[in-house]
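Quick notes on the structure that follows.
The other protein chains are all here in position, but one chain of the complex has been omitted.
A and B label the chains in the order they appear, each numbered from 1.
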Amino acid sequence: MWSSWSHGRRVAVLTIVVTIILLPIMIFVLGPNMPPGKNTDVGKGQVFDNTVLLIVMTPFTAFILTYLVYAAIAFRVPDSDSREGAHIRGHMRSQIIWLVTTTAAVLFLAIFGTAELLSTGAGGGQGPKPITKPGGTVLPVQVIGQQWEFTFRYPTYGGVETAQLEIPVGTQIAFHVTSLDAIHSFWAYQLGVKADANPGVDNVAYVKPKTTRSFDIRCAELCGLWHGYMFDTGYVVTQSQFTTWIAQQQRLYAKSMKDLPPFAYTYAPDPTFRAG
Amino acid sequence: MAVRKLIGFNLLTGVVLGVIGYIVGWQLGHIPTGESIEYFGDTGQNDIAMFCAYMLGVIGFLVGLGFANYPIQRMLGKPPSLREKETGGWTRYFGLCTDHKVVGIQYLVGIGVFIFIGGLNAMLIRYELLTPNQHLANGNNYLTLVGLHGTMMMGMMTSGILGPVANYFVPIMIGARRMAFPRIEALTFWLLMAAGVILMTALAFGGFPTGWTGYEPLADQANMGMDAYICFFALVGLSMCLLGLNMLATVITMRAPGMAWGRLPMFVWGVVSTAILMLLAAPVLFSALLMETLDRTAQTGFFNVQAGGSPYLWENLFWIFGHPEVYILALPGMGILLEILPVFSRKPVWGYRLAVTGMLGISLLSWLVWQHHIFVSGINADLRPFYMLSTELISLPTGFIFICALGTLWAGRIRLTVPMLFCLAWIFNFLIGGLSGVFLSDVPSDVTTHGSFFSMAHFHYTIMGGLIFTFFAAIYYWVPKMTGYEINEFWGKVHFWSMFIAFNSTFGPLLVIGFLGQPRRVVTYPGFLQGANEWVSVSAFVLGASMIVFLVNFVYSQVIARVPAAANPWGSKSIEFQLPSPVPVHNFDRIPTFGPDPYPYGEGAEAAPSGPVIAPARHTK
Partner (left out) sequence: MSLLVGAGRLRLAGVLVVAAAIAALIAAYVVFLTHGPKPYRPAATGPAVDLTLQTVAAVGPNLSPNENWVSYLIQENGKWTRSTVWTLPANTLVHVTLYNYDGQSGLRNPFLAQARGIVGGNFTVDGKPMSHIDPDAASHTFAIPQFNVIVPILGIADDAKNQCGYAPCDPSMAHYKIQFTFRTGKKGHYRWQCFVPCAAGFVYGFGGPMQTIGYMDGFINVV
């Protein structure tokens, strides 16, 4: 049967077989393990998004790789062979099929990505005027990037500034990310949050953690000498643990709270330009 | 005569005048004083002197090479020679030469040297990343290494194919004897060499911490090494702009009779679409660098928030240049791919017009996508869906290239020669690069992958896997034509397989490492990633070793044990292979005329009298 098939049919059948083998792997093996994990609403959205991307890519990948390997084997001749290949300059129908399928896939991905983005904000920094705002009560947490440490301010708790990040589980968090100097990027990996810290800019990212756990904080934008050491561990804790913790922080940093400027979304402390 | 040659206008006088210019500039830069530049005393970083030194150094270098001779002689009313030193033996390779073939070979060697340095830096980066902590004893050098690697590669490889291959073969392919502006052609090369040397001097002035993107305000804080970055990219930008202009002018105005637009070889189309981007993108970079220069010297505030500027301005300008830039790197590779596939499949290009549409489509779309580099920066949140769409739309013209490449293989008689292997590897590598790019273009997915090793691995798949692989395809395919000596095929295959396997073994795991949360450009990473990083580092060292295989093979067959190459070792029907190897000076005795079919391959095609009519030039020296 195989030997009587045309090359075209063989590639088509092989592509379908490879796709059928790969798709369950993408959906059931890779998909659930895609980053950043389903610890938050936006993290869950990203995992879903990544899985959909994998699924859409699979048939195209299967086709191109199958075709490539098949062609390299089936049409190969020894280097000494001097015969010419078939005189084909194109094939309108294949071109149109290719154009239509790739366009459909691209448009689907763009629409799907936009829908995902607009549903939760996807954990990305949205600038000072977020286009996606979650309803209900929101706990604002300010992330201040500076060379080379992140500090955190809780405006609804007297504007206390802390060296560590803790957030309560099940609460809608709004990270207000800003910087005092160079550009940093606040990346809370397991939360699925990344927002650049720009001086003079309030960059807002929303997230709602679903499980209590620790998470890695890293700077994701090159910010100078200690960029590689600008990491930290944050914690998602229960509401009662959070209440205890924040009260403890308020006691601990009572002295520094008096020095702090009133809470603002951005700061421009001296020296701002050429210091001296 | 020998003395006359030594003190004439050549590389030696160029270097001497360059050093003199540098010293004079350095001294001049220390003259201005005043309150506004008082801070130089505190910092010990006299950026004004640094810029003056670099600028006068470059000017001295160019004058020493003889670039001022022509305009000065014309001003004095003397009739100058129009074609300097085109037949001067081996010394013409060490000076200003307006023969496009000499410039091509100069580019090949010159760029090769700097790419080698860039690769060496990559090895050192991977050495550092063997452990989750910093262990290069000198702590400042890691970021400088990252910057030197990225900047050198990005700057040099913009001309990596247009410099050596297009300068050499585009005039021949369109049936011309020279480029439209031969003196500018030579200038682009020497500017690039000056740029490369300047970038390396960053090490002597404290390095620069910004990577190749040069983000503000970090760039403004940096030591004088940053000035080397700025001068490097400015010279590269100038060189790119002129190179693009020259290529476009040549292809537009100098095509031989019969060489209609619809008959251009695919490689020339790749060059045209790249040249458009070069001509238009480089000025954006240049002006942004000028602002950065002013911020660092005259203390303007283009990028300083509190002085009324914005770091977003740099991010936007840089990526308006930077995104076309990555297609400047990718497009020539596509041209080479579609040029070489027909030869070794013995078939015409499949879907000629679709492929051209693809390349020009990429050229156009690459202007509309730049903000996908700053999706999480907080600027223009409402425009993200647009940039997501425009970025994903680039898959369409890229898909054209894929389908044309695959179609060309169909029912061919494929010979797996070394150039063909490198081209087939392009299809695999660029596929991975393109697919990983879809994750980065999708905002929700980009939130995790942005700034991570995933995005770094992605562009290494597209640029190293796309451009460098086709660069080597071009070397194995065309260098015998350029030099007249064969390259050993067996060691070429060793090079290919070791490079292909090591490349994928390096950057494949990096995609995963990025997904697992390792940011780019850091010296530290979570301990559980050490095993994976060690694997990547060892693979990278093997990748480096495969380059040594290439280098030894190349030098051995080109310099030590030379085997004269046949005029047409590949049975190519392209015009350059109808000329002797190496191609004689002035290429053609009479301008050739071209038939209707640029790719007369395939059964039955030979019968048609469609190839070019050629009379090769008789000079061989």
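Here is the rule we use: contacts are C-beta pairs under 8 Å (C-beta built on N, C-alpha and C of every residue); 3 or more make two chains touch, one makes a residue touch a chain.
All values derive from a computational prediction rather than experimental measurement.
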Touch criterion as defined above, residue of B:206, B:580 or B:595 at the omitted chain: B:206
Identified contact with the non-displayed chain, of A:49, A:166 or A:181: A:181
Touch criterion as defined above, residue of A:48, A:112, A:157 or A:253 at the omitted chain: A:253
Option from B:136, B:280, B:364 or B:613 whose C-beta touches the chain left out: B:136
Selected from B:72, B:109 or B:555 as touching the chain missing from the view: B:555
Of A:98, A:148, A:189 or A:206, the one touching the omitted chain in the full complex: A:148
Residues of subunit A in contact with the chain not shown: 144, 146-149, 151, 161, 163, 180-182, 224-226, 229, 252-253, 255-256, 259-261, 269-276
In subunit B, positions touching the absent partner: 39-45, 120, 124, 133-141, 145, 203, 206, 209, 217, 220-223, 304, 555, 559-563
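The rule is short, and it goes like this: only the chains that are shown with their structure count from here on.
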Contact set on subunit A toward subunit B in their complex: 7, 34-36, 42, 45-46, 49-50, 53, 57, 60-61, 64-65, 67-68, 71-72, 75-79, 81-91, 94-95, 98-99, 102-103, 105-106, 109-110, 113-114, 116-118, 122-131, 177, 181-183, 185, 187, 189, 192-196, 198-205, 216, 218-225, 227-229, 231, 268, 272-274, 276
Contact footprint of subunit A on subunit B as seen in their complex: 39, 42, 134, 139-140, 142-143, 209-211, 213, 215-218, 221, 299, 301, 304-307, 310-312, 345-354, 374-382, 384-385, 388-389, 392-393, 395-396, 399, 402-403, 406-407, 409-417, 424, 427-428, 431, 435, 438-439, 442-448, 450-452, 515-517, 519-524, 526, 571, 601-606
